[in-house]
Structures are given as C-alpha cells and as structure tokens.
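Removed from the display is one protein chain of the complex; every other protein chain stays in position.
Labels A, B and C are assigned to the chains in the order they are written; within every chain, residues are numbered from 1.
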Amino acid sequence: MSRKYRVGILGATGTVGQRFVQLLENHPQFEITALAASDRSTGKPYVEACAWKLAGKMPDFVKNITVQPIEPPLDCDLVFSSLPSSVARETEEAFARAGYPVISNSSSYRMDEDVPLLIAEINHEHVGLIEKQKQKRGFGKGFIVTNPNCAVVSFAPPLAALHRKFGVEEVIVTTLQAISGAGYPGVPSLDITDNVVPYIAGEEPKVETEAQKILGKFTDGGIEKADFTVSAQCFRVHVIDGHTASVRVNLNQTATMEEVIEAINTFPSLDLYSSPKRFMEYCDEPSRPQPRLDRDSGNGMTITVGRLFPDNVFDYRFVSLSHNTVRGAAGSAVLNAELLISKGII
Amino acid sequence: MSRKYRVGILGATGTVGQRFVQLLENHPQFEITALAASDRSTGKPYVEACAWKLAGKMPDFVKNITVQPIEPPLDCDLVFSSLPSSVARETEEAFARAGYPVISNSSSYRMDEDVPLLIAEINHEHVGLIEKQKQKRGFGKGFIVTNPNCAVVSFAPPLAALHRKFGVEEVIVTTLQAISGAGYPGVPSLDITDNVVPYIAGEEPKVETEAQKILGKFTDGGIEKADFTVSAQCFRVHVIDGHTASVRVNLNQTATMEEVIEAINTFPSLDLYSSPKRFMEYCDEPSRPQPRLDRDSGNGMTITVGRLFPDNVFDYRFVSLSHNTVRGAAGSAVLNAELLISKGII
Amino acid sequence: MSRKYRVGILGATGTVGQRFVQLLENHPQFEITALAASDRSTGKPYVEACAWKLAGKMPDFVKNITVQPIEPPLDCDLVFSSLPSSVARETEEAFARAGYPVISNSSSYRMDEDVPLLIAEINHEHVGLIEKQKQKRGFGKGFIVTNPNCAVVSFAPPLAALHRKFGVEEVIVTTLQAISGAGYPGVPSLDITDNVVPYIAGEEPKVETEAQKILGKFTDGGIEKADFTVSAQCFRVHVIDGHTASVRVNLNQTATMEEVIEAINTFPSLDLYSSPKRFMEYCDEPSRPQPRLDRDSGNGMTITVGRLFPDNVFDYRFVSLSHNTVRGAAGSAVLNAELLISKGII
Partner (left out) sequence: MSRKYRVGILGATGTVGQRFVQLLENHPQFEITALAASDRSTGKPYVEACAWKLAGKMPDFVKNITVQPIEPPLDCDLVFSSLPSSVARETEEAFARAGYPVISNSSSYRMDEDVPLLIAEINHEHVGLIEKQKQKRGFGKGFIVTNPNCAVVSFAPPLAALHRKFGVEEVIVTTLQAISGAGYPGVPSLDITDNVVPYIAGEEPKVETEAQKILGKFTDGGIEKADFTVSAQCFRVHVIDGHTASVRVNLNQTATMEEVIEAINTFPSLDLYSSPKRFMEYCDEPSRPQPRLDRDSGNGMTITVGRLFPDNVFDYRFVSLSHNTVRGAAGSAVLNAELLISKGII
C-alpha cells in the first residue's frame, strides 16, 4: 500500500475536531500528524488539552501529539479545518497560501464564488472551481474547499434527487436540530431540557442560501446557482445527534410518489472509503426517520428520508434526517478529501 | 353568591380528566359532583382509581368521590368529557340526549356541522349552532359543544388575528408537540429520549381541517368555513407540556410587520373567569416562545407568539405556542362552559 | 401595615438571584431596593443585565432597577447574597462591616464557628451566635448568617427529626442532584442528556460536614456539633429542580417505623410567612418522593420523605427530597430573614 497522506486538524479540540480524530483513527488514506488549537491548548499533549466528549475513549494514537498553534507551517500534506467563523477566514487563507489544501467545515468561504461547496455525491464536478480559485487568489498548491452547514445537509440530498429529475421551484423547510450542532459546552441543559428553542443564531440565512449553490451547475465561468427559493425556520430540540428536516417542495414537473421515492433511492453513491453503500434511503415506516434510530445509518453518512406525501399547499412534503457531526460536518470533509485524491487534485 | 353548577367529568382518571379536577378546584362557578371513568375504576374512590400524574398532590376534595360508570344519569348539571374517540361519539350523544350539556374535549363531534368547535375568544358566536343542533338531533336541554385539537390551538389564534384583519389564504404549519398530548402512559420514554418522532397517529388531518371551521362565519344556515388551505406536518418532541407551531402564511392583503404584531396583541380577550388578561402576546425576544418558559403564561391560557418575519416563499412566518393540556384541552373546555353560562345557554 | 424592609440582592442576575426576585415579588415584609451584580452588568437596567431563566416572565417591578456594583453602600436595610465563593468571603464581610445584615446563601462562612448555619425550623436558636460574632469581628449593626448547601437541605430535616428523638450515629447519603444547582449556563446539555455525572466539584465535603453543625447544640461557647459521621456520594442527574437523597442511618436508640414516621410528620413548622404549613411530609406511596411531582410542595419549602424501611446493614433507610433553589437556596435565606425579624435581630 502506498503511503498515507499526512493530515493536520485545525480546531482539533472542539467537538468537530474530535469527530475528525475519531473518523481518521483507522483511515486507509490519512494519518494525523498535526493537531492545532487555540492558545490555551498549545504546547500540551492532546490528551491534556482536549476534554474528550464523544462516546468511548480518546484513541491512543493521538494522546501524545503536542497541540500546535493554528498557523502554518504544520507538518502535514493537507489540513481539515473546523475553526469558528471569527478566525476561519483569515487562518484558512493563510494555510492555502502556504500551500496546503484546506478542507474546511467552517462557513467563511462557503458562498465565495470560486470556492466549491461540496456534497461529494451531488456536485463533485464543482471541484473544477479550484483551478480558478488558485489563479484568482494567487495560491500555489494550496486551495480551499468547503462542506455545507449541517442543517442544509439534512435536506439538500433529497432535494438534489428531486431537482435532477423534476426541477425544484420552491422549498419550505423547518429544521429540528440536535444539541451537538452547537459544540461544547454549547447549549446549557437548563435551556433545552423539557424545551424547544426556536432560534439558532445565524442559521436561517445559511439554510436559505447554500442549497442553491450546492445544486448549481458548474460551467466555465463558475457555478450557476439553482433557481429556487428556500424558506427556513430553525429549531433546537432535545436530541444529541441528528438533524431532522420537515420539508415541503414545489416541483417544475409533475411526478408521482413512486417516481419521487425512486429518485431518492437510486441517487448514486460514490466508490470512496467514507461513502456509504447508500447515499440516501427512503424508509416506508410511518414513524421514521427518527434521529436516535437512524442517524448512524451508513456509519452516519446515509441520509434517511420518510413520510413523503402529496401536500395540501405544495406538491410534496417529506421528512429527512442526517447525522449532523458526521455527514453534516467531519464525515463530509473527510469524504471531500477522498474525492480530491480520487480526482488527482491532492 | 349564587349556587355553583354541579359538574361531572367523563374520563376523570386520564391526564385531561386530572387537569379538569385541578382547574375546577377553586372555581367560583363549578363544583365537581360526579366522576366517571372506565370499568376498572368504577366503584372505587377517586384516590384509589386514579394515578395522579400532575405536579403536586391530588386535591383533597375529590379523593373520596366514588367513580361511576360513564353513562347517564350522573348527579350534575353538565358534563366535561375527555373520552377516547372510540367511545366518545356514542357516550356523548347519550348524555346530551339525557339532558346534559356536554362540553367535550374529544374529537368525535368537532367537524359535525351542527356542533360548535369553539375557541371562546375567536368564535363565541358559533354557540348559535346549539339551537339547530337540538332541533336536528331531537335533544331536549342537552347539547354538545367541542374545543379543538390541542395542536390546532397552538396556531389558530394568531391565524384568527391575521384572518380577521388581512384574510388568510394559505397556511403551512409544522408542529413540535409535547408528550402530555398523548396521555398516560402515552409516549414510552425509550421512544422520545434523545429523539424526535415525525408521526402522531391521526393528527395531521385534524390540523389541516379544524382551523377553517373555527375561523368560519356563523350564518343562519350554519358555519361557512374560512376559505384557506392548511398543510400540516406533526412531530412529537421531548417536551412535557406546550405545543410549538412553526407557521408560514399567505395573506389576501398586504400588511406590515407592525400591523401583524398589532393584530395579534390587540385581539380581544373575554371577561370570563378562565380568560387570561391577554389572549395572545407577541414576544420580541429572538429566542421566544419556548415551551418551558412560556406555556404557563396567563395560567396556561395565553398564546405566545414570536419570531415574526417576512418569508422568502410565503408572506410571513412566525412561531406560536400554547399549553396543550390547559388552553389546548381542559382549560378551553372550562372556558367554553363559562361562555355558555354568560350567554344564558347553560 | 408597617413599612417594609428594603433589601438588596448581591449576585442578582444569577439563578439564585432570580429566585430571590421571584420570591420577594409580593412579600409582605420586604421590598427590593437594590440589585448588585458583577462588572459587566453594572449600570444597566436589570431587564437588560439579566437573562431571565425561570419559568414565566421577569416581574415588572425589577425591570428598571439599575444594577450596581457589589460593594457597600447600597440603599437597603439588609442584603441577600448568592455570590460565588471566590468573592463571597471578602464581599460579605465588607457588607457586614458596613452595617448590613448579610443573609447569605454562599458557602464561605458556613463553617465559621461564630456564624449561624440555619434551617430555621431546626436550629433557630443558633441565631444566638450573632452577638458573639459581632463582638469577635468588631461588627456594628451588621452580621452574617448562612443557610446550608442545597444537597444538605435535602436530608438534614428528616435527620433532625430522628436525631432529636432517637440520636443519629452514622449516616450514609447518596444524592441525585438537579442541574439548576449548577447555575446558568451551568451543566452543558451534552454532559447530562442520557447521562449521569458522578461528580460535583467540592460537594461531597460540604455534604459530609454541614449537617453536624446544623443539628448541633447552641451553648454559651458556641455550637457543639452533633456527634455523628456522614458519608456522601454526589451525582448530577437529569432533573431541572429538586435534589433527591438516598439515606441510610444508624440510630442511638431503637425506634419503630411508626415512631420514625411520626417524628418526621410532627416536626414543628414555624409561623413565618415563608414557612410551609408542613415542614416535612412523609409520603406512603411506594414511588414517592419524585422531584417533578413533589418539589413544589409547600411552595417549594416542604421536604418530602418516603420509602422508609428497616435496612439490612443500617437501622433504617429512606428517600428525601427538597427543592434545591427554593428550600435549598433563596427560599431558606428569605425564611432566615423573616426569622431574624421575628426575633428582633433585624
């Protein structure tokens, strides 16, 4: 077997950073060689710098890696970034400029027109933007690719299936989002126990704009965004992992229930290490999808869809679910890196 | 003070039955004189027949009332009913036929065209149906009035405010409903802990049809239903009490944010014992309404509305909340009885 | 009616500070005239400085009080303090020295031998320490009294009943403590959802030492501590309010079940505004006490005891419950102030 790519993680001690560590533990293509985090962690071994919050124990192989400052150079071939937006823009550019491919889970560059916003199964051809990006920004070997907001990932895949076959015209989505989406310490228990919070700072605008880019067409000039509008209301609910989306959609063409379900079930997956066998799975049972039962489907990388019905006001409604810190964050970033390798870009 | 009306409770041992007991404890117009429940409870004192599940202790005054079968006659002037739909239709008719006003929280008669479906502040004039009902069904003194499904009550009030001022054309609602709505034992803890359930049996059709009757016009011939369509997706979330509704609405006339908020805040309350000082209250804070913080507003009888914004797809969106076992069930029924007294119908 | 005492609240924006505001809203003897909190709150009206986290809305009467720094002078006759221990010791002394009675919920002075540690119904005679305290510390009119740790309050009352009648020799207590005990933001939801945390920083030593002082005898020389040992293990569980204690106790004298229950049920309450009708209540039902059902008993001031049985290893075991932010914090402090007024000390 060929040597593994050496990866660094920016924001390694946060909840998404921990997911990166977990997902990369036995990864055939990557090995973690650098962990970077904020000032109060630097210089410490990871085991001391990081309060591990995932089920199970911190993997042994990272315990003694010394945490470094979040700045280039790092001893690695590429970096995964899950930095808070306040620092992501500047820092990720610095890494790209220093020659590192930056596979980012942050929101800073998602809507920049020369930066791919990838859900690998849906729009892998958007990696074509990278060349343009390098030229425009004067990067050498380095570049930036991003994955979408975790709430967007909960419903963009079935939307892609519908858009490809029938055309999507209007979307109304209400999200029921898990507490892990807010990181750690994140949501205080006094706020969410026996409660629902109808507000997640900054979320609704992201949910209303990212899907159009993801489902857009790559052309020479860039991405031609998909031409539909999205309305989003975002709620925090008392669930640990797994964002649920309640969706209504108007289509450009008529489609039967069977055609819609088939479009979802037959949307192709990819032949990459982190691709699930099935990218999306339609579930017939009337009470599914449910976060606790379905979020780990396909190791957290499969989107589960259910409750598709003709709607009184729109054409169809359905419910869609994804694991927000795997498919909606670290898992998608790792998949993006695998995609870039398979295309020879890394 | 004049003597109190003697009331019976049908389904007295269930969770809504217990709310009736709690709300009537020191009520100035009513005293409980009869408690009726299913076979396995009859003949026992209430304290033995009923596993009290509300916070606090069972009130002393009901402990030794012997539970009777759910059939007329009962020693009372009127009955409150919270029977399961399987038995409600036949039993409530029997009581009405035997001369009892039946103030029902069950769904059986809600959509019958000669039966009022009341939210007292919104459509008290619908009590005009009662005369017609008595004639049609050959009732004497008895009759049936109903209150709506608890999820409908979470959003019908702000809808009424908008409909009255601007006309409502289309409504899309996604409900996040509390576990108490399913009664006791109701939702198993294994189903709802760290979870959301996207299905409540029989709920979506009710939510899609009741509001049009509630907001309908009373005419000689009956109720002329309001002419709008509703699309509903109903979720069970991990909240004890308090149904939250995520709503989008299209209006017939344009209205500014200020006008909409004013329509909500100025919708008149009633001068009845159980009417809250404010029927609806718009809350400016970005993270409200929240079930745990707002459900008890106005002793559980005030509807809290918030997060009103212009919507990308519809005219407006907002979030609305009501206490499902008070305003959405027992409290509304008690208010309906007070309304009937104030109008001389009881 | 005579004029009300003017009170200041130190730490007014925290969760216990909010409880003080709530409990004093319509109090016949006190009116809030000063609210003090940390630097980032001072100068703002309370409504802006404080993120209100109790059910319901912030009472109108405090909204526009300007928050002041936590230092004397404040425009009031006495102060209630719920300061973090890091600042409590120095600040509370400053207020006492400046002439203010300091009714403290903090832990700093609890074990000082000249400072009363009061559960008013149990050891009101300990207020006799105040004179000595004033002399020793050179205070003028000011002084400090404290109430116990919230977990101690969950089991010290039944212990007092047993100690008075039969003598307590050894106590083993395991506490199941509510999240509100950690304040706000307090316990992260990711830590406590679907979980139990077997550790509360600094708690076990408090629980092992305070009860002996509370149940001690007041003599000329001070408090002669009760001569029993306590072993404590403290757990955080997923409950909003209400600390539950699992207790085993060895007694000096034999006692029957009936005698123990009678000792609990007949322990006298006080005739003060915040005293519940019953200080303690033994509940026969096999599954009680439960925090959600019993914490609000006596407006949160009654201790509920249940599941008393002879034990295989110790003499008896039982379960005991109190509302941790009412009886275990703000409510006890208010009761202490009422006690001091009734004794002419304030």
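In this text, contacts are C-beta pairs under 8 Å (C-beta built on N, C-alpha and C of every residue); 3 or more make two chains touch, one makes a residue touch a chain.
Remember, predicted model here, so these are calculated numbers, not experimental data.
Here is the thing to keep in mind: the chain we left out touches A, B, C in the whole complex. Contact with the chain not shown here comes from a single listed residue; of C:K53, C:H163 or C:R248, that residue is C:R248.
Although one chain is not drawn, the whole complex shows that of B:I103, B:I122 or B:I179 it is B:I179 that touches it. The residue touching the chain not shown here, chosen from C:A96, C:V115, C:V171 or C:L251, is C:V171. Touch with the chain that is not drawn comes from one residue among B:S189, B:Q253 or B:T266, which is B:S189.
Summarising the interface, chain C meets the missing chain with residues 170-172, 174, 176, 193-199, 208, 229-231, 233, 235, 237-240, 244, 246, 248, 286-293, 306-307, 311-314, 317, 319. Where chain B meets the omitted chain, the residues involved are 15, 53, 179-180, 184-194, 238, 240. Where chain A meets the omitted chain, the residues involved are 55-57, 193-194, 292-293, 296-297.
The rule is simple: only the chains that are shown with their structure count from here on.
At the interface between chain B and chain C, two copies of one sequence, more than half of the residue numbers in use are shared by both copies. Distances from each chain's CA mean to the overall CA mean are smallest for chain B.
We define each chain's centre as the mean of its Cα atoms; on that basis chain B and chain C are separated by 40 Å. Per-chain Cα centroids separate chain A from chain C by 47 Å. Multi-chain contact residues of chain C (touching two or more other chains): 53, 193-194.
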